[in-house]
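Next up is a structure, given as structure tokens.
Every protein chain except one is present and positioned as in the full complex.
Naming follows writing order (A, B and C), and every chain is counted from residue 1.
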Amino acid sequence: MAILDQGPLNYKENIPPIIVDNYGKWRYHEIPRAGVLKHVSKTGAELYSIRAGSPRLVSLDFVRDICKLADEYCDGYLRFTTRHNVEFLVSDAAKVEPLIAALGAIGLPVGGTGASISNIVHTQGWVHCHTPATDASGVVKAVMDDLYEYFVDMKLPAQLKMSLACCLNMCGAAHCSDLAIVGVHRTPPRIDHDKIRKGTEIPSLVACCPTGAIRPNPKEKSVTVNEAKCMYCGNCYTMNPGMEIIDSQNDGIAILVGGKVANARTAPMFSRMVIPFIANNPPRWPEVTEAVRNIVETWAANARKGEKMGEWIERIGWEKFFEATGIEFSDKLIDDFIFSRETFRTGAAFKYTK
Amino acid sequence: MAILDQGPLNYKENIPPIIVDNYGKWRYHEIPRAGVLKHVSKTGAELYSIRAGSPRLVSLDFVRDICKLADEYCDGYLRFTTRHNVEFLVSDAAKVEPLIAALGAIGLPVGGTGASISNIVHTQGWVHCHTPATDASGVVKAVMDDLYEYFVDMKLPAQLKMSLACCLNMCGAAHCSDLAIVGVHRTPPRIDHDKIRKGTEIPSLVACCPTGAIRPNPKEKSVTVNEAKCMYCGNCYTMNPGMEIIDSQNDGIAILVGGKVANARTAPMFSRMVIPFIANNPPRWPEVTEAVRNIVETWAANARKGEKMGEWIERIGWEKFFEATGIEFSDKLIDDFIFSRETFRTGAAFKYTK
Amino acid sequence: MADKKTPQLDELQNGKWPSFVTEIKKAAVKNEASKELLHLLERSYEEKRGHWKHGGIVGVKGYGGGVIGRYSDLPEEYPHLQAFHTVRINAPSGWFYSTDSLRKICDIWERRGSGLMNLHGATGDAILLGTTTDQLQPIFDELSEEGFDLGGSGSDLRSPSCCVGPARCEHACYDTLEACYNITNTFQDELHRPMWPYKSKIKFSGCANDCTASIARSDCAVIGTWRDSLIIDPEEVKNYAASGMNIQHVCEGCPTEALKYNAETQELSVIADECSRCMHCINRMPKAITPGNDRGATILIGGKSTIVQSAFMGWVIVPFMKMEAESDYEEFKDIITRIWEWWDENGKTRERIGETIYRLGMSKFLTEVGLPAVPQMVYRPRANPYVFWPEDEIKK
Partner (left out) sequence: MADKKTPQLDELQNGKWPSFVTEIKKAAVKNEASKELLHLLERSYEEKRGHWKHGGIVGVKGYGGGVIGRYSDLPEEYPHLQAFHTVRINAPSGWFYSTDSLRKICDIWERRGSGLMNLHGATGDAILLGTTTDQLQPIFDELSEEGFDLGGSGSDLRSPSCCVGPARCEHACYDTLEACYNITNTFQDELHRPMWPYKSKIKFSGCANDCTASIARSDCAVIGTWRDSLIIDPEEVKNYAASGMNIQHVCEGCPTEALKYNAETQELSVIADECSRCMHCINRMPKAITPGNDRGATILIGGKSTIVQSAFMGWVIVPFMKMEAESDYEEFKDIITRIWEWWDENGKTRERIGETIYRLGMSKFLTEVGLPAVPQMVYRPRANPYVFWPEDEIKK
């Protein structure tokens, strides 16, 4: 029988000696090259963290491979970052370059530090979830292949944090990212009355719809959807498999930009929609990679040093963002949900655009 | 029989010759002293506008008195401003000082230009309305007496626009003022079933409540109020005299600050509540005048030149406003209505206060 | 009514600010209703509450608005206040009056009302404060005779108003007085005969200083602006510099960093494409900087005060339109008529246009009213992904 409630592994037994010795004593850091952080301790100790990109969806072979490297170069320890990169903690400067070479040998790029694009926080997609409007890993692979140079180099105005979520549940937490790729459905749920009749609590299903589009259908002992009111959030489908929301013809991707979470200089901001829809085009989603590259490079070419995507846009004005990127503005980008009012321009000062 | 739909008087027949001649030709203005604007035309003409404070609620004698002055000094024309001051349009520089003296003789102060406090936009109060939570003219008189020096002089950091509304209908448009004095009710309506039974459309009365506090009461052929849900907006009373909202024991005044409408430098802003309640204390409302003076003088002492109330507060942070003025913060000042979310501090950066 | 003491109001005759109590007392000398008003008001000061009831439906023939009915809740004690209605006179553009005009109002009001008035009401009408029901029609007849007309009240177009504009202000980007006059005249039916879900207001400001507070106080704000570059007079810049003005400081206040000053050469320049026409620099240096030549107005919709869904400020629906020729006015009238029709069809009772749009969504509004969506309409795009897709953009 399993021991219940023993809690996670104790981190203390999973940190390398150099961290045990310098825990809480770090004085400053430098970034000697992309993907390498050098932290210097008050004790004088120096720690090199080598950050390697990961596909996140990995095999046992992968895990064992990186364990082998960690044994060889890092006293048998490693860590993962909040963005699912792997970090190798090297206490001996001489091992840095050999480790980077060894990582290269197993196909892992080193980068993602400082003014670069780090790994894309992402989700399950077609690999494992039941509501996706797009794939996750495939789009990430396509985008990261395309923007690879910005991972292994630090040539951007600031860090660029991307996220991908394959449906509006937004497990990728795309809502506060510099650039977010979000799977969207575009058609109302198709109702499978048989499935719904099987043990559905109709009032809860009706109540779950944020726009009040769902009404009871007593005749069918099921529900109906007022299609004009539905905005395809999929909440009803999460509640009930009888509200089939996936529509391969019409599912696809929206792009949001300008979010952030750090408090440095400016307060955290939400990402905002700039492209409402791009059709799924596997395996490489070329329209998506192109749209992303366009936004990234327009920002890179125009922002000031240290200016994050959202800070740049807020400085020049969103109207100028559309002009600079050439992205088409449309009424779909104008909010019409609960907090819409706060997005309307309640002032006569704005810039003209071509 | 009256002529219908003839429309307002034609302004063209009501502007003095100097304006006819220089219409649309003004080049620039100066403010030689408080209450006097000197406009210079491309034609070389100079126009002096003398701005006099008015109680707004005036007698025929008052109107005839100012007409007399206008005949004497201004070719028989005058105007009123958007804040209900009287403006005398003098085309002869030599007449400026004598007119100011003549205005002084009938008790009208000259001022309200530039970095001063202008007349308070206000409403009916106990003089003529049926829903007031406070008086209008009396509070305005008390406040303007107290702040008189700031009307006749231009010693503030910027213009200060005050408004007063005697109930939440806010006829004084207090919602975007540097400083707003607003009459507030604080108890739920007392229902007069007899009045309600007389021809009330119960569903409309139920629907009018923004918080859903009103429910039909079929037994009484009337309604009931869920008192815990009522926030005393008085909308039901406006709809129906049977929902008596006035409560002399508990009605009083709230203070809001920091609104603006001009687009200069910063976008228009809403006024925000800083004092939720001060009891009515006629005839001079000393607690109100003191609260207003405190806010005005704290702003005057701390703002930069040209910085409006709201701009100053936004720069230092609202938390610092409370510290600087010594005004107590409480949960009543935290929004809990539709757009509340946008007022919450969604960031870890803020200033501490004592 | 016998003379009673009014100690509280008397106190409000002290102090330097002109006293409304003194005004009521002046009126009370000639008018019994005004005398009763004084005493009723003293009573309100004692009891800390008003004594007016809901207005019943009173008015003049042919109109649904223009009069606010008002009755005292103590008619036995204050018989002259039993009915004490107000009459709203639509004021001339910019509140310009010849003394003749004003005296005509006075003469009528002396004979037929309390002798008290508000110059002006918060919406901009000249308010004749307090008369009886039987006087309403004669007052209107006589006012009408002299060329006056009533203002709005109830669920109609309220009397539009405008800033002083080109009459006395160098900043005016269009003729606010003429626009207000012309447009008010076109919409006389809408103004006098309530027929909408609720009230609707228009205010005209000649520039982004918005001296009528139109963005806050009107459902439709017409704010002057320009489309080309603001104009800098290099000589006057040098004069300002010579006078000791800190021009660098003016540039620091520019919200878009569009204004640049070279202290060495004393040259001031603007990046026209970046300027948002906020008026700041023009306000500070009116001799040296003026609005551009290609002038017009921005139209904003939705402003209102608190009741019920919160106060709203107007938001941009037309970034720029000319406001010069009759055909420009026609275009404006066409747009606002479409908007009113949409609101009339979709709005609930007591729902202002801004609230209706908020409830139903801007994109529905724009589509149905026929206005193109442009990024100037929003500070920023939506943060949620809840887009509605029209059927014709969906694959079947």
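What we mean here is this: a residue touches a chain if its C-beta (ideal position, glycine included) is under 8 Å from a C-beta of that chain, and two chains touch if they have at least 3 such contacts.
Remember, predicted model here, so these are calculated numbers, not experimental data.
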| item | value |
| --- | --- |
| Touch partners, limited to displayed chains, of the chain removed from view | A, B, C |
| Contact residue for the chain not shown (choose from B:L256, B:V292 or B:M309) | B:L256 |
| Residue among A:G35, A:P157 or A:G172 that touches the chain left out of view | A:G172 |
| Where the unshown chain meets chain B, residue by residue | 168, 175, 182, 184, 186-187, 210, 231-233, 249-250, 254, 256, 258, 270-274, 276-277, 314, 317-319, 321-322, 329-337, 339-353 |
| Chain C residues touching the omitted chain (full complex) | 306, 310-311, 383-385 |
| Touch residues of chain A, complete complex, unshown partner | 1-11, 13-15, 19, 23-24, 26-29, 39, 47, 49, 53-64, 67-68, 70-71, 76-82, 84, 86, 89, 107-109, 121-123, 125-132, 135, 137-138, 141-142, 144-145, 148, 151, 165, 168-176, 204, 207-208, 210, 233-235, 238-239, 241, 246-248, 251, 259, 261-266, 268, 270, 280, 282-284, 306, 337-339 |
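In this section, only the chains that are shown with their structure count from here on.
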| item | value |
| --- | --- |
| Rounded Å distance between chain A and chain B, as computed from the means of their C-alpha atoms | 48 |
| Whole-Å separation of chain centres (CA-atom averages), chain B against chain C | 13 |
| Sites on chain C at which at least two other chains make contact | 208, 210, 215, 255, 276-278, 313 |
| Shared interface positions of chain B, touching two or more other chains | 263, 268, 338-339 |
